[in-house]
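A single protein chain has been omitted from the complex, and every remaining protein chain is retained in its original position.
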Amino acid sequence: MSEHDQRTPVAITGLAADDPHLQPAARRPELVEQVIAVLFVAGIILCLGFGVAYWQNWAPWTLGATMGGGLSLMGIGLIAWGKYLMPRGPFVEERHTLANSEEDRNAFAAAIVERGGSVIKRRKFLGGLLGTGVGIFSVVAAFPLVRSLGPMPKGTLFHTDWKKGSYLVDITGRRVNVSDLAIGSIVTVFPEGKQDTDNGQAVDQTVLIRLSNQDYTTKKGRETWAPQGYVAYSKLCTHLGCPVGLYEQELELLVCPCHQSMFNVANGAMPTFGPAPRPLPQLPLMVDSMGYLQSQSDFTEPVGPGFWERHS
Amino acid sequence: MSAQVETKRAKRQAAGPYGKVGQILNELDDRLGVAKGGRTFLDKIFPDHWSFMLGEIALYSFVVLLLTGIFLTLYYIPSSAITTYHGSYLPLVGQKMSEAYASSVNLSFAVRGGLLMRQMHHWACDIFVGAIIVHMGRVFFTGAFRKPRELNWTIGTTLLVLAIAEGFLGYSLPDDLVSGTGIRIAYSIILSLPVVGTYIAFFLFGGNFPGAAIIPRFFIIHVLIIPLILLGLVGAHLFLLVRQKHTQFPGKGRTENNVVGSPMFPVFMAKTTGFLFVVGGMIALLGAFAQINPIWQFGFYDAARISYAVQPDFYMGFLDGALRIWPAWEFAAFGHTIPLEVTLPTVVLPGILFTLVYAWPAIERKFTGDNELHNLLDRPINRPKRTAAGATVLAFLSILFIASSTDVIANFFKVSLNSVLWDMRILTILVPLITYPVTYKICRELQGFEGAGKRKTTNVVTRTADGEYVAVPAPVYVDDAHHELDALPIPTFVVDEPAATVSSGVRRAER
Partner (left out) sequence: MKLRHAPLVLVAVAITAGPLVLFASGASAKEGAHTSSQTITAYQTNRKNAGTPNSSTVTRDPKTGAITSYGNSAITYNVPSAALNALGQSLYLQNCASCHGVNANGVPADGTAGAYPNLVGLGAATVDFWISSGRMPAADPRSVQAERKVPRLTDAQATAIAGWVNSLSPAYPGIPSPNLAGGSVAQGAALFALNCAACHTIEGAGDALAADTYAPSLRNIPAYQVVEAIRTGPGNMPRFTGNLSDYQVRNIVKFVTSDIQHPRNPGGLGLGGLGPVAEGFVGLLLGVGLLALAGYWVGERE
């Protein structure tokens, strides 16, 4: 048992000046005082150094180093002062029972129960009306806090800006031609005119990939959707909406960087691994007379993550 | 000399035995009545144990957060309006970005000391949440949440939840690519809530993602609403601590009805102020030498951009890990969809966890039938079931946190990403299942181990009639009013001859 633990704890009041509990903990207080003084002086120099570093516009790390070093040294000195040079104790204080006496508790309960009871009992109807009023007020008071914040969702999540005949453009606004991409290429496309808009980037974003004709598995009803091996899928992951920009051309896999859902590009972007539950919606494509790619229509299902009103 | 002239001695005598300071205190007492309460306050005893300092780390990093945060609010612009960057960081020059991002980059490069303040603020946040978790662990494993401190436990858990939310909001404010992706994920999580999801998401964000409303709204919640609640709750937390007095470990002279330690003034004030400086200094040193959240490298947020190897800050890591490992379950029928692979890991799982944490004092009261006041703490090994339960929850959360770095692990160890994910799924179930019995066993072993902890057992040596010496451990020091609910039976003195003979020739008493 340490020497500290062996001393019996005493109350701090009414001690004689030479009581062992009031003596500093250090065996050589003068030496400790000198060490603390050195720490403080070093701390002062570093704190002044912070001022100089700021005034002279030195590198950011010097600001942090001087402030950090100065504060730390002053702190260590102060802690040492408290630990080694101040009364070492241990001291004791009594815990007074938190709970009050029986009479006080009864009086308190009586005040609430009897006084309150007599009021309510005789005026139950009024009490009920008051309660109803406060309740209704709390509900309607919440209306402006909640409803005015934003618009109703309505059908917003069900449509994008893609329409029949929208040209596919890249981020610079340049239309994509069938002769532009080699097999194994990927480019992020938007409907023409929407590449700079918030909604365009957040909702319309689509990846265009060129597969070899022989790789593409035609799904029923989508036979015309992928001319010349070009497939387009919504870039919004069906898990949580991250852009699925990671394409592995040999594996023909779109991998979502957020939670590693993997979509098979050659098979309608079916999820083959990871938490995504649904395939990426496919954008039906067509080619115009000059070779520029257009969409046949909007996506045939809502893009992005699932929500309550989504039908399937 | 005239009797009217005041000599120095006369002045000193008029001032009373305690001089000028005493006079000022008297004036204060006239107006506020602080003398008695002040004296009691200065005499307050704080027990000394290193584990009681953990809450202070959280408190002082909160102070650093407030101070550095005020600095940042003077320069940060909470707006999604588009501006063009014309500062010193070349890869962004001429690019169009939100005011929020541009002002954050300017804070980092154009404002003197701005980068240090930003980094100190972010490091302080990590340390704040980390210290809360460690402090909560200490409170849990030593049973300091028991009566009368259940309310403080509730306040503390609420502080943890608010701190995590505050951190998420804070690092989302610069509107950079990494945190913006986190906001997109948060939007989708809200969207996934059954029935009300789309409404709440559209109301909160002012429409479809991303909209222009979310940054200013995050700002006001982060800078005003939550800090006010935090300040209030921290104040209540400390008030309860002062009123109920701190708990202490059992030991010499320590009972349920006293507190043994150092007085508030001067010892504790000196040590705690010194600790404040050390915490502040440490955060400043981290802010100087360890780069955190280099938003200029990430670039501004654009809904069509994404980076790989993006994880949230560590306190949100368990949610990200749960999202990654969850199977692709989706309930889609009767014209509606519930994305279970989103709602279960991010809403139901933390809901269950935090309900468990909030309800733990009540749960333990129910299971132990213990409704008494406790001011003395348990040593964790003396409560094997509670310790094992806590260790299991921590192990579960740790595995989920590790699961949020599947890609980093796969890259570092050069193994397949797919197999790492499957391993994480298996570990999430296996590790907690193993942790409970292993922790329980370790606690029981340590209980029976001679000389465990600081508690030393004495051996009573008796000599039998044949002249053999037999050493028997004396009764264990019972320091709690309650008998240990899971303790081993206390050995009694051996009266009869020991039966077993050990080949070394030394006879040992059977326990």
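Going in written order, the chains are labelled A and B, and every chain counts its residues from 1.
Here, contacts are C-beta pairs under 8 Å (C-beta built on N, C-alpha and C of every residue); 3 or more make two chains touch, one makes a residue touch a chain.
The structure presented is a predicted model; accordingly, all values stated were derived computationally and were not measured.
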Given B:F41, B:F289 or B:W422, the one touching the chain that is not displayed: B:F289
Per the touch definition above, residue among A:N57, A:S212 or A:T300 touching the missing chain: A:S212
Omitted-chain contact residue, chosen from B:I45, B:I306 or B:I325: B:I306
Of A:A11, A:C47 or A:L253, the residue in touch with the unshown chain: A:L253
Residues of subunit B (touch criterion as defined above) contacting the omitted chain: 48-54, 56-57, 89-95, 108-109, 115, 119, 122-123, 126-127, 130-131, 134, 177-178, 271, 274-275, 278-279, 282-283, 286-294, 296-299, 302, 304-314, 317, 404-405, 407-408, 410-411, 414-418, 420
Residue ranges of subunit A at the interface with the undisplayed chain: 2-4, 25, 59-61, 64, 79, 83, 88-90, 170-171, 176-188, 209, 212-215, 228-229, 243, 245-253, 255, 257, 260, 262, 273
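In this text, only the chains that are shown with their structure count from here on.
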Centre-of-Cα separation between subunit B and subunit A, whole angstrom: 17
Footprint of subunit B on subunit A - complex, ascending: 1, 5-6, 8-9, 12-13, 54, 57, 60-65, 67-83, 86-87, 89-95, 98, 146-147, 149-153, 156-157, 171, 188, 190, 198-199, 201-203, 205, 235, 239-246, 257-261, 271, 273-278, 304-312
Footprint of subunit A on subunit B - complex, ascending: 43-45, 48, 112-113, 115-116, 119-120, 148, 181, 184-185, 187-189, 191-199, 201-213, 243-245, 251-254, 256-263, 266-271, 273-289, 302-310, 320, 323-330, 332, 335-339, 341-342, 375, 406-407, 417-418, 421
